[in-house]
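To start, the structure under review is shown below, and the notes come after it.
Note that one protein chain is taken out, while the other chains of the complex remain in position.
Our next item is chain A:
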Amino acid sequence: MTQLSELLQTQFLWFALAAGLLVALVSGPLGCFAVWRRMAYFGDTLAHSALLGVTLGFILQIQPTIAVGASCCALAILLVYLQRRQKLSVDTLLGILSHSMLALGIVTVSLFGINVDLLSLLLGDLLAVGGQDLVLMAIAAAVIATLLYFLWEKLLAFTLHEELAAVEGVPVEKTRLALMLMLALLIAIAMKVVGILLITALLIIPAASARRLSRTPEQMAIFASAIGCCAVIFGLLASILWDTPAGPSIVLAAGVLFLAAQLRPNR
């Protein structure tokens, strides 16, 4: 325990906690939309493309978070376009893209001899979050939160029935695009926290856990954020106490919270 109290004096731990909480806060409501709209696979595909963004950032000498954000946005737009004109099912299309993107990312990283720790990209490197990272994450989280706040009703209407929303005057295509861009931004900042492979878990698990506790969409979004924050705190604690990798510990904590939520009788 003395070890823990010593650790609590260190800056990196507080940076890590702040970064984790920022991501958990915005991934709660976004995760709800991912669950309601059944976009888990979509999130996975976007996340897996992040590695390619890292490579591009290296080649073009751009800050990695910005590079990943930009490349995820580009892919999100491409996906929306592809989904509309494919004979293959969306599921199949995403399955192809998701893994091809991951493979492409890993291959380009090694091809260009980029000096990165692949494992930390894949599984997150929360304890290495620096001040500059934190500022970028805060900006991205603020953008997502603002968009969510102003588009909330439109996003809900669009999720319930796209054509009904369109007839009632919701700009459906713009709303869809905004949701995609928010997801892309989230992925760019969540990469540091839980890594490319586990981002979808952070998106889906807190939202799914919140379902049983909620009676309105707003409640579900807030509970999802809260559960995500708990997972970050517990995961980080576990990671320090038992020296386990932070990202997977957070996801595991979220999984345990999900199981705990299932014990509650259904509402």
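Heads up, the rule we're going with is that a contact is a pair of C-beta atoms (placed from the backbone, for glycine too) under 8 Å apart; a residue touches a chain by one contact, two chains touch by 3 or more; residues count from 1.
The working rule: contacts and distances are computed from a predicted model.
Trainee: I want to check something: the complex is missing a chain, and I'd like its UniProt protein name from "Spore germination protein B3", "Cation/acetate symporter ActP", "Sugar ABC transporter permease" or "Zinc transport system ATP-binding protein".
Mentor: "Zinc transport system ATP-binding protein"
Trainee: If the hidden chain were put back, which of A:L88, A:A142, A:V167 or A:L241 would touch it?
Mentor: Hidden-chain contact among the options goes to A:V167.
Trainee: Among A:L17, A:L147 or A:M220, choose the residue that contacts the chain missing from this document, as touch is defined above.
Mentor: A:M220
Trainee: For chain A, which residues lie in contact with the unshown chain of the complex?
Mentor: For chain A, the residues touching the absent chain are 35-38, 153-154, 156-157, 159-161, 163-168, 170, 208, 211, 214-217, 219-220.
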